[in-house]
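Omission of a single protein chain aside, the complex is shown with its protein chains in their original locations.
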Amino acid sequence: MADVQLMGLLNATLQAATLLFIAALGELITEKSGILNLGVEGMISIGAVTGFMTAINTENLFLSIIVGVLSASIFSSIHAFVTVILKQDQTVSGLILTILGLALSSLLGKKYVGKKLMVKIESISDITEPSNVLEVLLNQNFIFYLAILLMITTSFVLKKTMFGRRLEAVGEDSRAADSMGLKINKTQFIATCVGGAFAGLSGVYLTLSYVPYWTDNMTSGRGWICLALVIFGGWKPYRTAIGAVLFGFLEALVPRLQTYGFDLSPYLVKIAPYLITILVLVILTIYKEGKTGAPGNIGRPFFRENR
Amino acid sequence: MNKYILSKKTVVNDLATFYSFLIGLFIAFFIGSLILLIQDQNPANVFSLMLKLSVGSINSLSSSLNKAIPLILAGLGISIMNSVKLWNIGAEGQIFLGAIAVNLIYININISNSSLFIVILLASGFIGGAVCILFPAITKVIFGVNEIITTLLTNYIIIGLTIYLVNGPWKDPKSLNFPAAAYVGEEVYLPTIFGKLSSGFLVCILFVIGAYYLKEKSVFGYEMRIAGGSAMTAIYAGINAKQKAFYAMLIGGGFAGLAGAIELLSQTHRVSTGISQGFGYTAIIVAAITGMRPVGIFLVGCLFGALTIGGAVIQTIGVSSYIAEIIQASTLIGALIAQFFFTYEIKGVQDG
Partner (left out) sequence: MNHKILEAKNISKSFGKIQALDDVNFHLYKGKIHGLLGENGAGKSSLMNILSGIYQPEKGSIIFDGDKQKKINPESAARLGIGMVHQEFRLIENFSIKDNLTLSKANIYIDDFEDAFKKYSEIFSLTVNQNTLISELSVGEKQKIEIIKLIFNNNNIMLLDEPTAVLTPQETNQLKNSLETLSNEDEKTIVFITHKLKEIKEFTETIFVMKNGQMVAEDLETASVSDKDLITLMMGEINTAVVEKNNEKGEVKLEVENISLETDAGGFNNLNDINLSIKAGEILGIAGVSGNGQVELANIVSGIQSNFDGKITIKGQDVTEKGVRARKKLNLSYIPENRLGVGLAPGVSILDNSVVREYFSASYGPHLSKNKMVNYLNLLVKEFSIKTGEPKAEISTLSGGNMQKLLMGRELISNPEVIVAAQPTRGLDVSAVETLHELIVDQRNKGSAIMLISEDLDELFKLSDRIIVLYEGKIIKEFEINEANTNNVGLAMAGVIE
């Protein structure tokens, strides 16, 4: 039985990690272009609620996913417009996105609270109680595999393709990139919207699979963990994935603490991801003399004629 | 004449922030109206009801001003930190730790003179807020760790701590459904001035004046401005820029902590997760909209307080209270867009 318990924990870990990882990866892409978007929480909410609404009304999962992803992406274009085109403060704009996203999603989802979802993104095989690692893997749904694919692709694109190098160049030093003829505004705008789309996918995963119902504030701070994950991962996809599994593990552990006989408050365990991230950030900053892996230009608006 | 170029204005209109705010407010109410129309509500009716129920009577006006207190105090803290060009995203956590500090002192010491006790509790709230930002401040000043991220993450640590306290060590057995600490005694309640208006509002006004003086009229404010303008100029002038940044952060955190203390002693009377409903984040909007000006923060804080109360009460006619938050957030977006046109200009290009 211990095995089943352990596998249950692993299963829950992977599910929690998938949710965190996809949005974090999106934020990573956005930040690589030099744009900081503190609106992850809001974007996930928008994706979650629009996906859920579509699923209730149409019972078409594919359409629901598309709607969730697109609406979060369009929503993130507010941030892109305000920061990239109008060159306003990224911190403020991102926070508005979070506040606005949470409020809008609550407004939109008001009629849907408590409604039962007739369709759900199912795992790729029907195993009720996975008893080994393979079964746990098979117990995941396709978004989990999509996340792995996105991780590998993103890492490859960033490291090995000209497209990715150019994206990073824009975020590292937009003035230099500009002088190389790279399109700064376009790159940053698109990267921000891609980040929004990823957050939207996370949101869809949340309401169509992870907890298939809708309540207010159901993102419950996961968006901020995603921001933390990017820092934890040093702006690298694989390390971010490791962080997602670690943080997902902590999330999965909380409700199981008592079964394992730990006399540890679950409320304190919930703090752990934030504590760990702060420590990692501080240690990285000290140890690597400020080189935390953060893109050189992050948070700074680009205006070509600035002298 | 079909080419246009963008350039930065060297001289920006003094009232640009004010105009931007008005334009933002206009846009926000426009968006709000649209949303209401979609929901088959008459915007004029809803807004007039909101107005009536937020400022129409002594009771509603005083509730609105009570809501403004944490927004104003936290906003002031954010604006002080902004003098050294630092962001405080951690006001939310500082509000909580301020309240926690008050409760900690309340539980552990007892002073018979209740006005003195109240003053001590308010001071502990201030200190609690400052303690909350201590770690971000130390790591910022010594190692240059990004304060946006550390203050942001601290929020969740402190909120986690709050949840732990009210479910564990501080759990009030009498509160069954809602985890919360025990109520503080009535002897430390902040007295009301009129209607429901807490005397915390007077403290708030005092701190608006204090923040204005600190930023605009004091040597410390001057040194913060220079340090915020250029760290190199500060060093050149013999100003210890890091020290100023450190103090600015502690004071900023303290202001938000005081907000938590007032909220506890005048509104909730006990520690729970309800101490702040996102005041720390809304305060960022308030501070940003006003261009970090203390008096502006006071006025916009009052307006946003009224909006929040108005939003809460229109639920009774079936309108979501989130309309208030949407209007607040949209005001800032609108203001940012307007601000762009005050700081940049689009010029036509002559051919030839």
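First chain written, first letter: the chains are A and B, and each begins at residue 1.
Quick note on the criterion: a contact is a pair of C-beta atoms (placed from the backbone, for glycine too) under 8 Å apart; a residue touches a chain by one contact, two chains touch by 3 or more.
The model shown is predicted, which means the values in this text are computed figures rather than measured ones.
K.L.:
With the full complex in mind, choose from B:F143, B:Y183, B:F220 or B:Y344 the residue touching the hidden chain.
P.N.:
Considering the complete complex, B:F220 is the one touching the chain left out.
K.L.:
Which of these touches the unseen chain: B:G144, B:G168, B:G229 or B:G318?
P.N.:
Going through B:G144, B:G168, B:G229 or B:G318 one by one, B:G229 is the residue touching the chain not shown.
K.L.:
One chain is left out of this view; which of A:L182, A:V269 or A:I286 touches it in the full complex?
P.N.:
Only one of A:L182, A:V269 or A:I286 touches the chain omitted from view, namely A:L182.
K.L.:
Just the residue numbers, please: which parts of chain A touch the chain that's not shown?
P.N.:
162, 165-166, 168-169, 172-173, 175-183, 296, 304-305, 307
K.L.:
In the full complex, which residues of chain B touch the absent chain?
P.N.:
On the chain B side, contact with the omitted chain comes from 3, 5, 7, 9-11, 217-222, 225-226, 228-230, 232-238, 347, 349-352.
As a working rule, only the chains that are shown with their structure count from here on.
K.L.:
Which residues of chain A touch chain B once you look at their complex with the stated criterion?
P.N.:
Checking each residue of chain A against chain B gives 36, 38, 78, 82, 86-89, 91-93, 95-96, 98-100, 102-104, 106-107, 110, 221, 224, 227-228, 231, 265, 267-268, 270-271, 274-275, 277-278, 281-282, 285-286, 290, 294, 299, 303, 305-306.
K.L.:
Please output the residues of chain B touching chain A within their complex, sorted ascending.
P.N.:
It comes out as residues 6-8, 35, 87, 89, 135, 139, 143-146, 148-150, 152-157, 160-161, 163-164, 167-168, 278, 281-282, 284-285, 288, 320, 322-323, 325-326, 328-330, 332-333, 336-337, 339-340, 344.
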